[in-house]
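Encoded as structure tokens, the structure appears first; notes follow it.
Left out: one protein chain. Kept in place: all the others.
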Amino acid sequence: MSAETPSIEYPYQVMFFDTDCAAVVHNLAYLRIIETARTMLAEQLGFDMPTMAVKGVYPVLLRTEVDYRRPAKLSDHLLVRGRLASIERVRFWMEFEVLNKDASVVFVSCRQSLALIQMPDAKPLRLPEDWQTRFAHLRN
Amino acid sequence: MSAETPSIEYPYQVMFFDTDCAAVVHNLAYLRIIETARTMLAEQLGFDMPTMAVKGVYPVLLRTEVDYRRPAKLSDHLLVRGRLASIERVRFWMEFEVLNKDASVVFVSCRQSLALIQMPDAKPLRLPEDWQTRFAHLRN
Amino acid sequence: MSAETPSIEYPYQVMFFDTDCAAVVHNLAYLRIIETARTMLAEQLGFDMPTMAVKGVYPVLLRTEVDYRRPAKLSDHLLVRGRLASIERVRFWMEFEVLNKDASVVFVSCRQSLALIQMPDAKPLRLPEDWQTRFAHLRN
Partner (left out) sequence: MSAETPSIEYPYQVMFFDTDCAAVVHNLAYLRIIETARTMLAEQLGFDMPTMAVKGVYPVLLRTEVDYRRPAKLSDHLLVRGRLASIERVRFWMEFEVLNKDASVVFVSCRQSLALIQMPDAKPLRLPEDWQTRFAHLRN
């Protein structure tokens, strides 16, 4: 059995509200676009809203690292890719890329670390036991 | 005693994130800028956070009408003005203008209607009794 | 031949960044969501980026009227509908609704008027001649 690496991909077309007067996509817009990918990837990991509401366990963002490599422009058709990159005891990392349509140009690359908290106290949790086996190839 | 009309005014300098690739302030940015004015005006009407949290009464936005008259640009120093414009039984209206620094050019004008709700049920309330006298000159 | 009314429809799922601490979709987020619909509708009317760049003719937003009817929430699956509503000599109106998935609940309704400008002077233009015949049923 080959190792499973949760990953997602979605297309996005640049809107006026994504750009700024330097005629390129604004740095904040990329992170909003990436947040949609992060939400999709979280759903794949079992953090869909109904489940989160029942269990009271939510992922929270700890850190973002983002590199702005090349500027995307209005109406560009982007490809947004995300994947689970590594797991620790408490934290896990997701990696994202914002690419052009055929994935030949990287506009932005990004890593984000998250942790799980138990609401309503926001108590940090260890990652689920089964992740250590399911994602053994991603242990850091 | 002359009639009181709650009003506020604050300066704002246009940032990159307010603009789009047409090199002007984006239509959504004006409404964010106006929302700061609305919050300040609401505070003046007694809807500051501590009071709202104690009473459980919050203003909610019902309608926005906004006219985009002239384009503001990056680094423009704007003047944002807001005032209580009229009151009804349940709704009240605020009016806003986004102007240049010396108030000689109107970039955007806006009216917004709001109502008060009692949380946690979101039950609509009639406006406070004393508003009918304090703001008698604004009754519609 | 029946009259053609340009219209579009797209699904949208509410993200964290669309919500505010009142636990509902923030008023500004609806207008960003509607802007995507407006862009799609503009493309259908011939205002796609390549054509706009060649002709130098761009639609500009003149006015927005938006009614906030019911609150949408995190993870709600929304349906966004837009259509060309009416044309005048210089202005035209688009109408939008943000609905729940099966279109049985209206969260927000919105009308926006636009005009066409010739760049780089931003000179206002009359609407294209053929619109008066194509959209005769929408003349105001």
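Structure notes:
Each chain gets a letter, A, B and C, in the order it is written, and its residues are counted from 1.
Assume a residue touches a chain if its C-beta (ideal position, glycine included) is under 8 Å from a C-beta of that chain, and two chains touch if they have at least 3 such contacts.
Because the structure is predicted, anything quoted here is derived from the model rather than measured.
Within the set A:L62, A:V90, A:V105 or A:L127, the residue that contacts the chain not displayed is A:L62. For chain C, the list of residues touching the undisplayed chain reads 16-17, 19-24, 26, 28, 73-74. Chain B meets the missing chain through residues 15-17, 32, 35-36, 39, 48-49, 74-75. On the side of chain A, the interface with the absent chain consists of residues 22, 27-28, 31-32, 35, 58, 60-68, using the contact rule stated above.
Note that in this section only the chains that are shown with their structure count from here on.
Under the contact definition stated at the top, the chains bordering both chain A and chain C are B. Among the chains present, the centre nearest to the common Cα mean is that of C. Among the other chains, the CA centroid farthest from that of chain B is the one of A.
Interface note: chain A and chain B, two copies of one sequence, contact each other through mostly matching residue numbers (shared numbers exceed half of all numbers used). Between the CA-based centres of chain A and chain C the separation comes to 29 Å, rounded to the whole angstrom.
Between chain B and chain C, the centres computed from C-alpha atoms are 24 Å apart. Note: centroid distance chain A to chain B, computed from Cα atoms, is 36 Å. Residue positions of chain B touching 2 or more other chains, listed in rising order: 22, 28.
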